[in-house]
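One protein chain is absent from this view; the other protein chains keep their places.
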Amino acid sequence: MNSNEIAQLLNETAGTLSETKDISKLYHRHRYTDSLPSGQVISEIVDLCRAVIFPGYYGKSTLNAQTMLYTIGVNVERIFDLLTQQVKASLNFCNEEKQDCSGLEDVSSLAMEKASRLVSQLPAIRLDLASDVEAAYLGDPAAESYGEVISCYPVIKALTNYRIAHELYKLGVPLLPRILTEMAHSETGIDIHPGAEIGRHFMIDHGTGVVIGATCIIGNNVKLYQGVTLGARSFPLDDNGNPIKHIPRHPILEDNVIVYSNATILGRVTIGKGAVIGGNIWVTYDVPAGARISQRKHTTEK
Amino acid sequence: MNSNEIAQLLNETAGTLSETKDISKLYHRHRYTDSLPSGQVISEIVDLCRAVIFPGYYGKSTLNAQTMLYTIGVNVERIFDLLTQQVKASLNFCNEEKQDCSGLEDVSSLAMEKASRLVSQLPAIRLDLASDVEAAYLGDPAAESYGEVISCYPVIKALTNYRIAHELYKLGVPLLPRILTEMAHSETGIDIHPGAEIGRHFMIDHGTGVVIGATCIIGNNVKLYQGVTLGARSFPLDDNGNPIKHIPRHPILEDNVIVYSNATILGRVTIGKGAVIGGNIWVTYDVPAGARISQRKHTTEK
Amino acid sequence: MNSNEIAQLLNETAGTLSETKDISKLYHRHRYTDSLPSGQVISEIVDLCRAVIFPGYYGKSTLNAQTMLYTIGVNVERIFDLLTQQVKASLNFCNEEKQDCSGLEDVSSLAMEKASRLVSQLPAIRLDLASDVEAAYLGDPAAESYGEVISCYPVIKALTNYRIAHELYKLGVPLLPRILTEMAHSETGIDIHPGAEIGRHFMIDHGTGVVIGATCIIGNNVKLYQGVTLGARSFPLDDNGNPIKHIPRHPILEDNVIVYSNATILGRVTIGKGAVIGGNIWVTYDVPAGARISQRKHTTEK
Amino acid sequence: MNSNEIAQLLNETAGTLSETKDISKLYHRHRYTDSLPSGQVISEIVDLCRAVIFPGYYGKSTLNAQTMLYTIGVNVERIFDLLTQQVKASLNFCNEEKQDCSGLEDVSSLAMEKASRLVSQLPAIRLDLASDVEAAYLGDPAAESYGEVISCYPVIKALTNYRIAHELYKLGVPLLPRILTEMAHSETGIDIHPGAEIGRHFMIDHGTGVVIGATCIIGNNVKLYQGVTLGARSFPLDDNGNPIKHIPRHPILEDNVIVYSNATILGRVTIGKGAVIGGNIWVTYDVPAGARISQRKHTTEK
Amino acid sequence: MNSNEIAQLLNETAGTLSETKDISKLYHRHRYTDSLPSGQVISEIVDLCRAVIFPGYYGKSTLNAQTMLYTIGVNVERIFDLLTQQVKASLNFCNEEKQDCSGLEDVSSLAMEKASRLVSQLPAIRLDLASDVEAAYLGDPAAESYGEVISCYPVIKALTNYRIAHELYKLGVPLLPRILTEMAHSETGIDIHPGAEIGRHFMIDHGTGVVIGATCIIGNNVKLYQGVTLGARSFPLDDNGNPIKHIPRHPILEDNVIVYSNATILGRVTIGKGAVIGGNIWVTYDVPAGARISQRKHTTEK
Partner (left out) sequence: MNSNEIAQLLNETAGTLSETKDISKLYHRHRYTDSLPSGQVISEIVDLCRAVIFPGYYGKSTLNAQTMLYTIGVNVERIFDLLTQQVKASLNFCNEEKQDCSGLEDVSSLAMEKASRLVSQLPAIRLDLASDVEAAYLGDPAAESYGEVISCYPVIKALTNYRIAHELYKLGVPLLPRILTEMAHSETGIDIHPGAEIGRHFMIDHGTGVVIGATCIIGNNVKLYQGVTLGARSFPLDDNGNPIKHIPRHPILEDNVIVYSNATILGRVTIGKGAVIGGNIWVTYDVPAGARISQRKHTTEK
């Protein structure tokens, strides 16, 4: 294969790939100078949030109360700047995608307002995460210190992303919340949809394979183990055969529920207060408060 | 422990680690100037492929049809260059490892040819991925837009790597296809062997923990949930007690099959057209078309 | 929202986040000039260890025995330097966290000693890993070469981190071992606590979702599949309602045990020599040597 | 000096440095979200311009006419994007500095227009630089090839920056032209003010220490050696004792003039066509066409 | 030349280069764990100092007085940290080099003290630099704004490094001051020894090739042009034929002196108040206050 043949092949391939009529759903038309949401910048936002929420554990060390104020002040301002930029990119992306948000003309000031609201929620988010750290420390005999939990436990990373994403979701920011939780999904194997509502003092041990769907409602003091699915069982279709969006279809877990590893709970069922769901089972019905359900005995051959 | 003692210890350790006779299987002898396949370069190839397959979603934004041609042209040429280099490294690596590919002398031109074939397959790969994006959008009520699916869904990342890797696998490129799918495995928790054959309009929801073995055959419109294993049950050994390679040993899933979360299907069994496999079960036998199988009822104590 | 209002909001948020009295458990006070353990540096240590353990597969290529000595010598010295620094950071972090390690004043020389011990264990760690590579190659028909196993298989990455972390754990280094295994957890989905004791010729296929708890004891020639949990069933609380740490609470797997995918084994039970545990089941009792247990038959509707 | 004393000192210093009333000229107030011109981005613009002007010498290699179009197309588009952004930053910077450009409200579209004009000048700039390359090759016996001149000669780097900066200067872009020529000054030791007018086929040998002032006019086929100054002799002051800006005050060099190393020519003097100015002399008067002036004989002691 | 021959050659060369007895002056023995002064870190210190001295021109933009305090606070603290580390490295380097500083045992606390003194001098350094910026703006008709002077003029970069280096020099820090001024030398072509004493409102136009020796004393309102040397004429040797260090040997320039381009002033001579030294001349004698000296007329041939 000589150079000319290679060049011809590259040119033909580039030409074919530039024809967009057959792949209109794979091709995103930007308005000029709009930028895409950036994974790298969103990742920096996450790092900065961790640094202001867990000072001394993430980011740089601090000297004393006054210099800590400097560091937190700089980080909060930078969170605001980067978030404004990414919220704006997400709003533009969504508008161009849907072409139906005709009222959203002043995207810049809208982005600034949503970013400022998120920033003002950071102290409250921190209090929720403090309760989660405590839950992990008290709930795992292997945890040697709060510092180990904050520094190492995947659940804390996943919940930090989720709790920020959930606030952005409630503020009506498109796309960005999902990017945030998928980042944590890739890092920890814990997949929490930003639409889920999760109470305080929440714990997921180990975490790989956990799925928490978009309309889940989870109370306080709930504990999940790895591989637990809180999913949808089925979903109604519209007249075109497409799934109808935004219908409650995931489980409700009341306070103090425990779900052991690899259990699957599907559909808009309610797991009552204090119930315990054993591992490796498939639950598609309501479970009363205080109940304990577990897998049938196994076949043993010797 | 003083400086001299430390130096002595470092020298002894370096000496021991440099003795290769006991670890001949851990030590790879390169011919001079051959380089290893590079994870960093392969990762760049993946990014470039995503950018030409999903223009406007990955990579940079585009202005109009003509400047899109420039960007795609540059990216296609760079894919070709980097792929030629990595295919060559993989062929050399394999030859040195096995020492039995005596016919493969002109590795450079062979690498260039295989790379050009992969490039020429990119438009076809894009059409398959377009069907996968549609499957994900239609199959998940939580999906707000095609853009969200393309940007965020782990399955699209995993399938992009798999569909490229599968073409390279069919072209007889060693090692590189496996590196590509293991990258996606690390990023998404979805482990698809490049040897598997997978139809169009394929969907994996959430995805963490999914395993699809090397000799699987999967039809069109199949949907898997997280934690599903399509694995081997057992494998025959040769006279030396080593497993015999390349024997069909993984399941066949016909069109329209659905497998729910954490189900395990093992061995060369056939799951018939339209069958539904419930979650958390272990299947080692053929399932007829249209059948639905699910886990036994649980023991509940209250 | 004008600039002054935004500035005021940022100032108020920074002020609130700098008040530490309500979040004393989220706030780590460093002694001046102490640095945090660094994920980036620990990641470099891992890369260097892989390069000296698998020369020619990781790191740079080598020319011959003599120049290999140079490369390994430089890498061993750098492992020692970086490890000394990170062990010191971990000891300081722990001391500040617990405020009860009054005897650990000469942290620098202690760190140097522990780092030198780890370095001197590298040849032994390499022999264990050589047995693991062999187990993966012989146990997977899809493995084409030792090189593919070493380069691609997640289990080898996870075990390299684990075997180093386990030595550091035995040396009494806090925090750092857990950071090492959580890095592998994030990369591979395999979560092995550094306290677990694992024999030679150990194999985990695919691996995503595997959990091996802190007090597990695993013999030689054991094989696990993806999604297997070796966890704790419950744990006693002390008078304050906190879990008592350091009590044996995870399974013992004797030699030659096989556990199939998504099986969950909980509590201080013993799985006897050569037992085979089927997939997707939940085991909370001793299993005798040679036994095979599997899931009950499913309900099938057609 | 203990930690508290250090903290106090840092706080006091930060406080003093934040008081801006005494240093109003050192303190630049940005309007919110305006960014500074970025040295890093401007440096990337220079690299891209070099790549489109000297294809195959700077940037990446090219395969053939068609793939060269891709590369140049991508680079031209990126030059336009980055330049628009930097012109905008420069206009904002200038407006904030002077607070007298009340008419410049639509800075974004103004920046886009000026950037597009510069881009449309790139082919003409390339023709000028082609003549400069030829002048260097023909004028230096040490030049082995055009490739060596383009790749290595400082004069080509300095003139590329200058010729771009001069177009921007004529377009009325503030600050940015000066940043461009100061970058070349730092890299090559050649200091050309963007306001100078320089003909074609211009050559500076070696170049370190050359200064060409803002109102210089230089004809075609002029050659300077290192250390030559074309400067101002003196300048009139206004009623406040400040120098009056924008008055012609630097030399005019007609066609074919040669100035040897370390010569200094000051003031609005004219060096006539074909004149030769010897090294290490100080010229503050007109020199007629064709004249040769040189330093007086030296004192020699033996 | 085959692989073995190359390996042998590399080994022999490495062996020869590792023999240190013949090159004891080229070989620096570190005490274990001491690090070298780092060009990269020192460069970061310079950037941080520019950012606190010229807020809004260097570093990031600022929102208002309160958030400016955060940024400056963080930067001042980081200057202190990095400077402490580099002063310590310089002290160690010097001690090992000279092996005669037996009293300097507590290098860490000494470094911290010297760093804190430098930090406390930053406001005074800023006032001096403010006068230099004013001198450049008023002294150059081409200067369009203070912002242009601060952002672009090499003299401001050189003087920032010099004024910091001079304070460190007075504090007795070895090596580091020279590294700082050589960085500016490389960047601007202006070579100011940190030992020189320079008054306020100092201006160097263009700057390339300027040399200001270690024992120079320069008054207020002095202006130099490019290529000016303030050097030593000769220096006495000691009994071993080595130059005697620390003897005053460079010029004194009184207030309001102007020296034009490429003039060379050598030896401990005094240039009186308000004197003007013409370009391209060589001065080795005292010049009275108010005098103007210039080059002899040239030989002109026509």
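So that you can tell them apart, the chains are marked A, B, C, D and E in the order they are listed, and the count of residues begins at 1 in each.
In this text, contacts are C-beta pairs under 8 Å (C-beta built on N, C-alpha and C of every residue); 3 or more make two chains touch, one makes a residue touch a chain.
Just so we're clear, the structure is a prediction, and the values are computed from it rather than from any experiment.
Q: For the chain not shown, which residue from E:Val41, E:Leu138 or E:Ala214 touches it across the whole complex?
A: Considering all chains, including the one not shown, the answer is E:Ala214.
Q: Over the whole complex, note the residues of subunit E touching the chain we left out.
A: So the residues of subunit E touching the unseen chain are 1, 6, 9-18, 20, 22-23, 25-30, 32, 34-37, 93-94, 97-98, 174-175, 178-179, 182, 185-186, 189, 191, 193, 195, 208-209, 211, 213-214, 227, 229, 231-232, 235, 241-247, 249, 262-264, 266, 278, 280-283, 287-288, 290-296.
Q: Footprint of the hidden chain on subunit C, which residues?
A: Touch with the absent chain occurs at residues 63, 66-67, 69-71, 73-74, 77.
Q: Name, in rising order, the residues on subunit B that touch the hidden chain in the full complex.
A: Residues 3-4, 6-7, 10-11, 14, 33, 63-64, 66-67, 70, 81, 84 of subunit B touch the chain absent from view.
Operating definition for what follows: only the chains that are shown with their structure count from here on.
Q: Calculate how many whole Å lie between the centre of subunit C and the centre of subunit D, each centre taken as the average of the chain's C-alpha atoms.
A: 57
Q: On subunit B, where are the residues touching two or more other chains?
A: Each of 6, 32, 63, 69, 73, 77, 189, 208-209, 227, 262, 278, 280-281, 294-296 in subunit B touches at least two other chains.
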